[in-house]
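Only one protein chain is missing from this complex, and each of the others stays in its spot.
Order of writing sets the labels: A, B, C, D and E. Residues in every chain begin at 1.
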């Protein structure tokens, strides 16, 4: 199973993930991009900085 | 089954209620006193006015 | 297990539906939609579902068909997309306002736009089990009433139905911030919305029409936003006809609600919680109703309280589904609420 | 500088009087009483007054005489101790309910006990400047109305006074926890009192009588405790007679309140704060009044809001004192309230 | 069905135990005690249980014997009444502080009184499944840890256990008002307790001792009351030894909690709910733990959050019971919490 490049959590992906599909890490919430298939490779997707703090 | 003198709700009492036992009406919350047994008769127990309002 | 889906899963009603359906033993939640969060995890929007829900949101266009579909989209959207949405499920339970009012004209008066699917209005059964249990048993199109309307109808209906109320009734409703959904404008920020007693509808609130339709009364309604996230309370004021005393009122409510799994009559003479209030109802499917009587003035105050997202929405919808499929009505809806809270 | 004293200084109204009087340029606060805290520092009970007030509490029995004395004791105490208390000051301003209702019988009906000083009832002038400014100019006995009553009277009075209201009016009042003073019972703890919408007076609230007396209307009142410390809001519902439109209402309110320093008419078509609410009134002496009109149904909703401890109590008392002594009415009462809050 | 009883059923922990046990499929709740409310209905104190619970309170002296007894009395009472109370149940689960600290001397230092049943201290197993699951399987005397202690222990323990923490740790705890039970004093009224950030324990809070014992760390703890009814959050600050990065921390937590039914690791890079907080945990048995890392300064902030009455008390007790009797751990504890709330 592929792992999250940010936090090493195992990421469940569909049987046939599409290239450039975005999946979200269940542990750290990062958005990950499918950068290759069979086997699946994931890279951190560019993050739009959210306004959250005060 | 005896009924609440305040609101007529049916009051479940133990098989052998004691005279002067206090039971509480499930519907209106009144405290009721067992004033006779077999058959059971209930009367509203004197109510200590609770401070509740503002 | 029936296969179910929620359209509008990233909203507050949608989130509550997801929570309840995940705990429901007879259904499998197969999809929850979101445009904004498509492919993101459901628990990234509804963090209470972490470790409980592994789904990601589906884009509405990617939906398949299901045994039951719940519509929790903004009002006006159900009717606009009706042709598409109604095909998604054998049974469709709509939580918007769009199919609540059978009369096209009344709809237009309250919603300021013409109805876009008037031909469907007659197909929907009201998703209020206390009034429509029988019709719900074979209803394929169900329209759940509004949250404040539900509280007011359940408080008023028995007394109105036995003919003890004069027709003119005023309804004073109070509601938490989740009642307006997950949207955010300048009036919705915490700094502006906290500590409010905001009379956002001094006259003519839309739920008037629903209450009138269900009870046959003439209703004038006022709605105030209060500093709470969940919860609705209504105070209904009217005059009675004939002889009315506390016992009679209790007898009436007992007759109407004695067997109801989710309506409790709360009118106590002692204790801290004498009349219905939402404080203890968060997460629960109960609607508490109560009353006070002013014999001298021949006036009645009837009070209802519920959690707007549960009995005022998602819970009512699931209860309706339980009836439709012949399941025990309490299924998935057992959480009783918390004290203190 | 006039010498003033507060009886009941450890309570919430007493504390507010102390705060305002300390900032008042024409008076010197000479004593504030407490039985429980006699000889303890005032700021040990009212921590906002640290570095502002160096007084300690006086036992009531150790009071001297003063130019002005404010009575902020529990209701029924002013009348019980009237003979003693009224000797303490050349001018006595009573904040209890005891001398608000001129009619002994009405008092007994609402307070369930006979009045103990009925002979004094006629001596008091109502401490509501908007209605009694003229009499206040030479009043030596002043009785300040109740907090919810003040809000309702100020909302209703102009429209009632010009004869536009049908006599039957319902008043729906909402109040914070400080409205019941510093007392503590099982229903007052934070865990039980937070998040409430507690209908503690579904019918027959005592302030009914005050509103009826001031406006000549027939009032049925409901009161609900809300999750706030300060603040009162009233929604008054009635029907109008004759032709009424928004302009007429504005004209009437302008005529009655255009020159009032502490009444604002708030009925806006835009913005976040369209109708009166207490959120922005904490600490201020304003009473905001507003209205909504249902022409079709010939109904009016009149709304009032204030800080129960200021315009609903201590502020009104000080404003009355200012009038009595011919000082500018705003003296000591300039704090406008906060936004956001 | 096992027969169970709750001693102290009119309190907040007692009420929560009753709620959970009523929904538990393997037990029958046979008695809940109260001195003050003996023979009154349980739902007159816990109004969320109306229509759910038909019991009346039993006077403690009228108790029989049961398969399992939960003790939810004030602290010091369990040890004082130990000889009587421990006879009531084959399995006794104590929620007071009395049997949490195995060392008599530590107890005396923190509770300022000598222990009255020191001979029993060794008999109790800690009711914290994450640390003591194995011993709980055959424990007949179980002592559930404190609410803030539970949150702190669950946040700290994995990192401490692998030896990555320097021993000195500070714990900053925040707690709602239900944490101090249903008692009421002048500091507990809504007017005084609302809106607080009350540092009631700037140093030396009693839960320090429990955290030290469970983690082997040296803890200095501060506790602040916040304006909430339910909920505890702890921020634990320490320094790490060796090389630590986010991945390592996640691996550690995953290893310790990956299979735990009620601990979730929450440390997100996006969204509104990135770190643990009690807002979404009311009524649920989850303890959320999370972390933030300051690599430059070699510091860690570890965060825990829970509902003090559930995972911080009643829920932990029921989870321990489930383990003791070999039932699925989630039994009776499935409610996931609400969003929004």
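Note that in this section contacts are C-beta pairs under 8 Å (C-beta built on N, C-alpha and C of every residue); 3 or more make two chains touch, one makes a residue touch a chain.
Everything numeric here is computed off the predicted structure, so don't read it as measured data.
Set against the missing chain, the residues E:174, E:264 or E:311 yield one that touches it, E:174.
Across C:186, C:242 or C:326, the residue that sits in touch with the chain not pictured is C:186. The chain not shown here is touched by just one of D:44, D:65 or D:83, and that residue is D:44. Touch with the chain that is not drawn comes from one residue among E:96, E:178 or E:341, which is E:341. Per the touch definition above, the residue from E:114, E:202, E:258 or E:328 contacting the chain not shown is E:202.
Although one chain is hidden here, its contacts on chain E can still be listed: residues 170, 172, 174, 186-187, 191-192, 194-199, 202-204, 220, 222, 224, 226-228, 231, 233, 235, 237, 272, 274-275, 277-279, 292-294, 297, 299, 301, 303, 305, 340-341.
Across the interface with the omitted chain, chain D contributes residues 12, 15-16, 19, 22-23, 44-52, 178, 229-230, 264, 266, 268, 270-273, 280-284, 286, 288, 334-341. If you put the missing chain back, the residues of chain C touching it would be 12, 176-178, 182-186, 188-191, 193-195, 227, 229.
Throughout what follows, only the chains that are shown with their structure count from here on.
Touch-path distance (fewest steps) from chain A to chain E is 1. Common neighbours of chain B and chain D under the contact definition above: C, E. Between A-C and C-D, more C-beta contact pairs are found at C-D.
Nearest to the common centre of all protein CA atoms is the CA centroid of chain C.
Seen from the Cα centre of chain B, the chain whose own Cα centre is farthest off is A.
Between chain C and chain D, the centres computed from C-alpha atoms are 38 Å apart. With each centre defined as the average position of its C-alpha atoms, the distance from chain B to chain C rounds to 36 Å. Among the residues of chain E, those touching two or more other chains are numbered 12, 44, 178, 182, 229, 268, 270-272. Along chain A, residues 29, 31 each make contact with two or more other chains.
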